[in-house]
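Pasting in a structure now, in C-alpha cells, and then I'll have a few things to ask.
For this view, one protein chain was removed and the others were kept in their places.
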Amino acid sequence: MGSSFGTLFRVTTWGESHGSSVGVVVDGCPPRLSLCEEDIQKELDRRRPGQSSIVTQRRESDTVRILSGVLDGLTLGTPIAMEVPNEDARPRDYEELREKYRPSHADFTYDRKYGIRAWMGGGRASARETIGRVAGGAVARKWLAERFGVEIVAWVEKVHTQSVDVDPSTVTREQVESTPIRCPDPQAAERFIQRVEEARKNGDSVGGIVGCVVRNCPAGWGDPVFDKLEADLAKAMLSLPACKGFEVGSGFAGTDLTGLQHNDVFRSKDRRVYTPTNRSGGIQGGISNGMPIVFRVAFKPTATVLRPQDTVDVRGDETTLQGRGRHDPCVLPRAVPIVEAMAALVLADHALIQLAVEASAPHPTEAAWTP
Amino acid sequence: MGSSFGTLFRVTTWGESHGSSVGVVVDGCPPRLSLCEEDIQKELDRRRPGQSSIVTQRRESDTVRILSGVLDGLTLGTPIAMEVPNEDARPRDYEELREKYRPSHADFTYDRKYGIRAWMGGGRASARETIGRVAGGAVARKWLAERFGVEIVAWVEKVHTQSVDVDPSTVTREQVESTPIRCPDPQAAERFIQRVEEARKNGDSVGGIVGCVVRNCPAGWGDPVFDKLEADLAKAMLSLPACKGFEVGSGFAGTDLTGLQHNDVFRSKDRRVYTPTNRSGGIQGGISNGMPIVFRVAFKPTATVLRPQDTVDVRGDETTLQGRGRHDPCVLPRAVPIVEAMAALVLADHALIQLAVEASAPHPTEAAWTP
Amino acid sequence: MGSSFGTLFRVTTWGESHGSSVGVVVDGCPPRLSLCEEDIQKELDRRRPGQSSIVTQRRESDTVRILSGVLDGLTLGTPIAMEVPNEDARPRDYEELREKYRPSHADFTYDRKYGIRAWMGGGRASARETIGRVAGGAVARKWLAERFGVEIVAWVEKVHTQSVDVDPSTVTREQVESTPIRCPDPQAAERFIQRVEEARKNGDSVGGIVGCVVRNCPAGWGDPVFDKLEADLAKAMLSLPACKGFEVGSGFAGTDLTGLQHNDVFRSKDRRVYTPTNRSGGIQGGISNGMPIVFRVAFKPTATVLRPQDTVDVRGDETTLQGRGRHDPCVLPRAVPIVEAMAALVLADHALIQLAVEASAPHPTEAAWTP
Partner (left out) sequence: MGSSFGTLFRVTTWGESHGSSVGVVVDGCPPRLSLCEEDIQKELDRRRPGQSSIVTQRRESDTVRILSGVLDGLTLGTPIAMEVPNEDARPRDYEELREKYRPSHADFTYDRKYGIRAWMGGGRASARETIGRVAGGAVARKWLAERFGVEIVAWVEKVHTQSVDVDPSTVTREQVESTPIRCPDPQAAERFIQRVEEARKNGDSVGGIVGCVVRNCPAGWGDPVFDKLEADLAKAMLSLPACKGFEVGSGFAGTDLTGLQHNDVFRSKDRRVYTPTNRSGGIQGGISNGMPIVFRVAFKPTATVLRPQDTVDVRGDETTLQGRGRHDPCVLPRAVPIVEAMAALVLADHALIQLAVEASAPHPTEAAWTP
C-alpha cells in the first residue's frame, strides 16, 4: 500500500534498486497534451547520479521509455506508464547488509513491518524510487505550464550551517541550474560546495534546506479542511526520503511576530486583488490566493556515511558496520527536481478538482473579483 | 471534497459556525470498544471556548451526542456519528463581513473557489470545524490506548518569542493540564501567559509551537513511499487552521549536523533493539521504529485582531475593517488537544493497516527481533 | 468501513434502526445550487413507510433536517449533513432476535464479522440506512436536472411472476407515481398489487424487478477500465438491501442474439449521432454515448415473513423463530426512489469527473461531433 498519490491526477510508482527497473503509472493526465520522452528525460537528467562531482558516482543513464498512454506525440487521457532500467546495481557492495541494519536507514523498520526486506540497496526506501515521481511530475508540470502558465522553481538555500536568502518572486530555473549545487547565488553556491566537499573527504555527509516557489497559480486551488493545499504539499514533501520538515509562508519563524505584524492586508490595483506581503505563502484557509506559493523543505544529512558505525544485526546482536561504496555526501542538489516534481503533482491534482468545481456551477459573471 | 481523512479508520466532518450544529462520522472504528459520550466530552472540554481567561470568551458548552454506532456502551464496527450543537452564533457580529474580506483569513479564497461563502463566522474555515476532529480523535485515542497502550501527549513549547525545552520521554498529560496555557513547565507557562495577556490588551494576537510525543507505538506502523507515517502526520497537522509548519525528530535544526553526528546508532538490550538518540523522531523510512514519535507544529498568530486593518471588499475596492467581538489572542492552548486528536487519527489508521499486513503473513516466529 | 460512496460527489451514511437518528453527509456538492429541506423531503416521502396499504405500517414521518452546507437557500460547496430522527423503534418487538438469527438476514454475518451486532432491527442492514442514500441522491438529482437536464425515472416492472413491458424512452414519473405499486401501467399495477396482497395475507412476501432509465445524459460520462459507468451502477444497485441482480441494455437476454443482431449501428441526423437501437443501454466501453441509459435491478422477496422458520441461535443450537411485527410484503414500490437516488449519485460523480476532463483540455472546436 501507499505507492499511489493523488485523486484525479494520480501516480503509482514501483520498483526497487535491486530489480530490473523502476517506473511509474500516471493516471488521469489530461488528453491531447503534447508529450514525448525528451520532456521526461530532461527532468530525470537533473535527478540522475553522476551529473557532477558533488553527487554519487553511481553510473546510471536513467533513460526513460514511455510504454503507454501516448499516440503520435499526444496523450490519450489513459494511463501513461514509464520505465527506467536499473543498470548499475552492484549487489556485491551490499553483502554485509544482508545481516546488519544501517543506522538511520529503513532496513530495521522494513524488517519489522514486513518480516522481509530488499537488503540489496534499500528496496523501496532507495532514492531510486523517486525516479517515478520525477517522471510523473514532469508530465504534471508540462500540463500546468501549458494550461495555466504555472512556473515551479526550487533551489538549495541551506547546506549544513551555510545559508543564503533567495527572492522567490524573481528566482529563475536558469539561475538555479547555473551552479552544480543548484543554488541561484554563485557565492553561496561556492560556500555550499565547499561544505559538501569537506563532508565527502571525511566520508561524512551534510543536509540542508530546499526552497520552492510556485508562480502564476490561479486563486481557488485547494480544498478546505483535510485536503488543504499546504497539507497536501506537506505530505508530498515529508514523503521524500530524508525529509524532516516543511514550512509554508512565514513558517516557524512566523511565530516570532504578532498578528498585526503577520497579517497580509489586501490591496487592489486595476480590480486585481493582491497582498503586498506574503506571509501566508500564497495559501489562505487551504486555498491558493493568487500570490506566489512559497515553502521550504528540510533534508537531514545522508544516512549513508563511509565510516564505521555501531549497529545491531538481524538477530539483535550488537555489531559494527563499515560503510562503503558510493554515496551522495549531500542529497540537496538532486532533491531540487524531486521537490519540484512533487509540487507539480499536488498542484495538477487540485487544478483538476477546481476545474470540476468551476464547471459545476459557473461563477456569477458580474463578480468584481473575476480577473 | 476534502472533508474525509483516513483509509481504514476514516473521519468525515461537517458543519459551519453559522449552522445548527457541527459533527463527525467515524467509519472503521473497531467493534466492541467500550465508548460513551463522556469519553468524547472530556476531550472536547479541553478544546472548547471559555475554559480559561486566556482563550475566547465565546460561550459554548460543546456538548456531544452520539447518534449511531454504539449499542449498550460498545461500538458496533459501523459508523459512529457525533453531533455538537452551535449555541452562540451571534450573526450580528459578522454583518460587516458580508462585504469585506478579513486579512489572512479564508474569506477571499472561499469566494474565489466557490463563488459563495459563509460570511457569518468563517464557515468551514472556522475553528469550530475542529470539534469533529477532536471527537473522532477521542475514539481513535481510546482504541490505541486500550489495544496497544499508546500514549499521546502534546504541549505548548513556544509562545511568541518565548520558549522552553520539554523532555518528550517523560512529559505527562497531568503536567500539561496543570497550567491554563498547557505548558508542562510552570515558570515557562507564566512567561507564555504574560505574552498572551499583552497581546489581548493590545487587541493583538500571538502564535507559537506545539510539541507532541507518541509513546509505546509498536515498530512497523507506516507505509513506505507516499503514505509514510511522517507524511501523514505532516498532512494532518498542516490541515489545521493557522498551522504553518511541521517537523519530525531533528527537523529543521537537524540540518546543522553532519551525517555522523545525526545518525541514530542501534543498540540492543535483552534482545530489544533501540537507539540511544532519537533524531529520527521514532520513524525511519516512513515506518515507526518503536522509539517515541516526536514532532513539532508551528501556528501563526491568530488572524483575528481587534484593530482596524486595510483590506478590500467583495467588489475589489480598498477599504478598512474594524475587528470586533471575541477572539482567541492565542490558539495554542486549545490547539493542544487538536494536535493530539489528529495524531491519534493518523496512528489508528496505520495501526489497522499494519494489523492486516501482519495477519496476512504471520511473522516467522524465530525472528530475533520479535519483542 | 464502506459507508462512503463516490469520488468527487461523495456520500457517507450513518445510523442504525435502533439509534436516535439516521443521516448522511454529502461532500462535493457543487456550490450555489438552490436547495431546501422540501427538495429532500419529497424524495423521502416516496421512500417512507406507511405511505400506502401495500407497504410496512411502521409509523415514521421521516422528516429531514439540513444541518450544514446551505446558506440562504444556496449550497456552499461544503459538506451537506442531513438527519432524520428514528421515531418508531419498538425495541420490544425484537427481544427474540437477541438470541436467534433471522434466516436470509444479516444477523449471522454481522456477528461473524464484528463479534457484535445491533440485534434490535438489523442495525446498518436495516432498510432505514437507505434514508441517507435517498437524501443524498435528492441533492445529486437536483443538480443533474438543473445543470444538464438529466431525467431519472424508475418503475416496477415485475412482481413475483407477473411482469409488464415499459418503454424507457417515454415513461414519466407521473405515470409511475399514479399507482401505489409504482408501475406506470395501471392494468399491470393491479396484477402486481394483487400478488402483494396475497403474500401479505399469507404472512409471506414477494420480490421483483425495478427498471430504470436516465435520459438526457451527455455522451462522455464514465471511465474506461474499472470505473465504467455500468460498473459503478452495478455496484450502486447491488449495494442495496435485497438486491440480487443487475443488467444493462440487452442484459442477460442479449446473449440469445448474435453479434450482427445485437450491434447498435450508428446513424446521424443534423450532424447528431445516434443509434436506432439501444442494446448497449446508453453505455459503450464504460462511457455514456448520449442514448438513454437503461438498466434493470432484481430484488429478492423480503426476508422478513410472519411465519415460523427454522434457524439457529447465537450458541449454534437449532431452534425456531416466529416472525412477528410489521413488515413490507414487497419492497419494490419503496425501492423505486432508492434506485433513482443511487443512479443519481453515480451520475453526479461521473459528471464532475468529466467536467474536469473537458476543462483540462478543451475539445477541438472544429470536431463534427461537437453538439
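Residue numbering begins at 1 within each chain, and the chains themselves are lettered A, B and C in the order written.
One rule holds for everything that comes next: contacts are C-beta pairs under 8 Å (C-beta built on N, C-alpha and C of every residue); 3 or more make two chains touch, one makes a residue touch a chain.
In this text, all values refer to a predicted model and were calculated from it rather than measured experimentally.
Among A:114, A:148 or A:274, the one in contact with the hidden chain is A:114.
From the options A:77, A:259 or A:285, the residue with contact to the unseen chain in the full assembly is A:77. If you put the missing chain back, the residues of subunit A touching it would be 1-4, 8, 10, 12-16, 18-23, 25, 27-28, 31-32, 65, 67-69, 71, 74, 76-81, 83, 113-118, 120, 123-124.
Counting over the whole complex, subunit B has residues 7-8, 30-33, 77-78, 143, 147, 224, 351-353, 355-361, 364 touching the chain that is not drawn.
One chain of the complex is left out; on subunit C, the residues touching it are 1-5, 13, 101, 103-106, 108-115, 123-125, 129, 158, 160-161, 199, 202, 204-209, 219-228, 230-239, 241, 243-252, 254-268, 271-273, 275, 279-281, 283-290, 298-305, 307, 309-312, 314-318, 353-354, 357, 361, 363-364, 367-369.
We take it that only the chains that are shown with their structure count from here on.
Counting the residue numbers used at the interface between subunit B and subunit C, over half appear in both copies, so the two copies meet with largely the same residues. Greatest centre-to-centre distance from subunit A is found for C, with centres as Cα means. Averaged C-alpha coordinates give centres for subunit A and subunit B that are 25 Å from one another. Measuring from the averaged C-alpha position of subunit A to that of subunit C gives a distance of 44 Å.
The distance from the centre of subunit B to the centre of subunit C, with each centre set as the mean of the Cα atoms, comes to 38 Å. Shown for subunit A are the residues that touch two or more other chains, namely 7, 224, 353, 357, 361, 364.
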